[in-house]
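With one protein chain held back, the other chains of the complex are shown just where they sit.
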């Protein structure tokens, strides 16, 4: 989990695209391709950042991004969860082919985060639940059936509990175990409470840690590791200041719809830009201990559900022998 | 955990007192006695609601309330935790004597809440960690040393997982096991993010559930159970709307200190009463899924720490043979 | 878990029948009806103890007993687990009708045992995983669809952690919640290591605790509670002395098949009766701390698997609306 209190970094390409588009008066942004499909309560948006121009406009690296949004995902609907796992499997399998990763490519799955902190335990939980096969390929290659690839999985812990940068640990493991590519799963800080535990992002740009005070963490990227890194991220926490800042917008909109006097709606807040206003909110809340990172009360259940969805989706996407119709059977 | 989205109910007598006092221009409130002491980062406030007049002013039942506030409690300071446990033991022991409960009185400790939902697991966790002695008194009374009393402890679960009102379960157990009084531990919804996991309230008024839609739960009170019920409550969650509403006050205060034009600070919000404003915020946030109950990211650790403090404090308060100096040794 | 070190009590009717039959030279035992079916790796044995004569011969109360044996159950075969859940659902549903319990009868499921001790946590785990419906019948009876009955579920804890006999807790809850019958789930001590986590017994004779030293526990029976009590038991632990005693038999058999000199096989052990020999083994192992109750290394996984099987089976057996074909979908 990469959390920088004063960062203006936006984890989700979708949020960055929405902001950029709003700033651009709703016009399409040069250097950006997007495509959105809705089906059965699931919205899938593909965003390709084609070049430097697009990258600059969004503040995101050039690359491929897929966002899967499922607003109802927190409602304990097991059939919806199965549909999301199936959708994830399809999209992820397709995504790997599109970025040039073959069906035989050996993968190391990295579950980032701290298994003792529930909203940060997503990565380790996925690692606990994915099918691991690499040792069969190593120890008894002749016994492995067709339709499987070599999968290994490690949760490297966090700096505070291991004393070692997780990127250093991953680099060491990559050198010894020689995978062809990496899938890194991480919990994210959200731009909005409604995204928490309802959105999954896939990207081929790796993990880029922020650069907050005292934070010298290296990333997990192709530059560092020498092999492609596909990141899967899920927003699981949100700053109190973000909740407040979003509420200002909603309150403003609410009042606007009821009054014609738009000059006085939220007084001094009305004239501020969003980023400026967010920094002000942080400035006000932080010193009095009000700018905590928070997570929904039911986080234990939510995290377990999403970890199962991701593990099931990966199992089906990574092995042809595992059908997308019965992904659930292969996870714990 | 008793959570009513639109309730104007205030769980902490201290918050009710502060609101009433503010409404009363800072004047003392008739029918209310209060006393506050600070020591070593711990603030203890005693509030006695003496009569109907005081009860009406605060919206709290007549009775005795103690609030222990420790703003630094979330900072993983084990020495501070030990001091809080010792303070709780002293205050709680004194409190029992003052409300007329003798040192021999047999107690049943009830841990309310859902052990599978971390911020609601406080009660069950305390039950797991208190010293239980009743069976020694029953099975081998001659072997029990002096300085102990009969303590039993049960976590009755929640309606959603047992199918039975927890008050019915408690009533059944009380009839069979015949304790002299009850200590009921419960997680509360907070009026402020800073109170979450930093405040402990003791009260002799029992547990009074709200009356939200579909919520027919009975309370745990002397009227229902026939024996005194001492409640220990800790705020562990907060509504997003509460965070937002508090932020409006902080923003207003911030701007007020920087401008002389007090008429236009937050526009339309300026003229609203707090309760009215809170209802409006809920009205705006709720339909779009933004009024969740949230809890700090580090809730696993916080809940474990506070459960240990309460269990240690109770062990020392309930048994003379357990010294307040070494309470920690008796818990897990 | 009812564990009496020197008890000659036999928890499983099937073991009692086998011993009695062996003592009877393989002849059928008067007052006992038995019926065995095998299918797909699952063996189901029904034993009816018809009268006092049968009861005396087996040392089991008159009543109906079903034993489901699945030797391969520890092999992590999820398809086998599903088959066992389905078989349990069928047998249990049939069993209830045969002992005169209607499809509308309201049930309270009691999960006996200590949730903090893995091999004793079976009951609490089942309670965590069964569908609970009683509160819907109480709070919104018109909204409950057809094909469901009122189910409640409680894990009353153990004497050592609550200070109260679990039978007293259950009695209190029964009086307040008024179920028509009880299903009590308990972990048992096994007569053999191979039975551990591979065998499920159903019986309509309730839970009868042993009478070891200091053990004054009352049972959960129709006599005590006034309503029928169906017990579901699974052996999850075994005494080291039991392992040793069984090994003597296996060693004796092994040598017998290899030698004609049957007089000298295991020396002084050869002339002893089994019960006598077991008591001797206990006498030798116990003082030196060698007669512990043990459980397989993989107990965490085994207990979770069996708890899921039982919860799935109960959900399908108790509600017509839950199909035996998809029982797994209704559990966690």
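Labels for the chains are A, B and C, by order of writing; each one numbers its residues from 1.
Note that in this section contacts are C-beta pairs under 8 Å (C-beta built on N, C-alpha and C of every residue); 3 or more make two chains touch, one makes a residue touch a chain.
Since this is a predicted model, take the numbers as computed values, not measurements.
Considering A:147, A:172 or A:287, the position touching the chain not shown turns out to be A:172 (whole complex).
The omitted chain makes contact with just one of the residues C:193, C:224 or C:279: C:193. Take chain A: the residues that touch the chain left off the picture are 116, 128, 132-135, 139-140, 150-157, 159-164, 168-169, 171-177, 214, 216.
Although one chain is not displayed, its contacts with chain C can still be listed: residues 71, 116-120, 192-194, 196, 237-238, 240, 243-244, 246-247, 250-251, 254-255, 259, 264-270, 280-281, 284-285, 288-290, 292-301.
Everything below uses one rule, namely that only the chains that are shown with their structure count from here on.
The angle of the rotation superposing chain A on chain C, based on CA atoms and rounded to the nearest 5, is 180 degrees.
Over half of the residue numbers found at the chain B and chain C interface occur in both copies, marking it as a same-residue contact. Once the centre of each chain is set as its mean CA position, chain A and chain B turn out to be 36 Å apart. Inter-chain centre distance (chain A to chain C, centres taken as mean C-alpha positions): 46 Å.
Per-chain Cα centroids separate chain B from chain C by 41 Å. Among the residues of chain C, none is in touch with two or more other chains.
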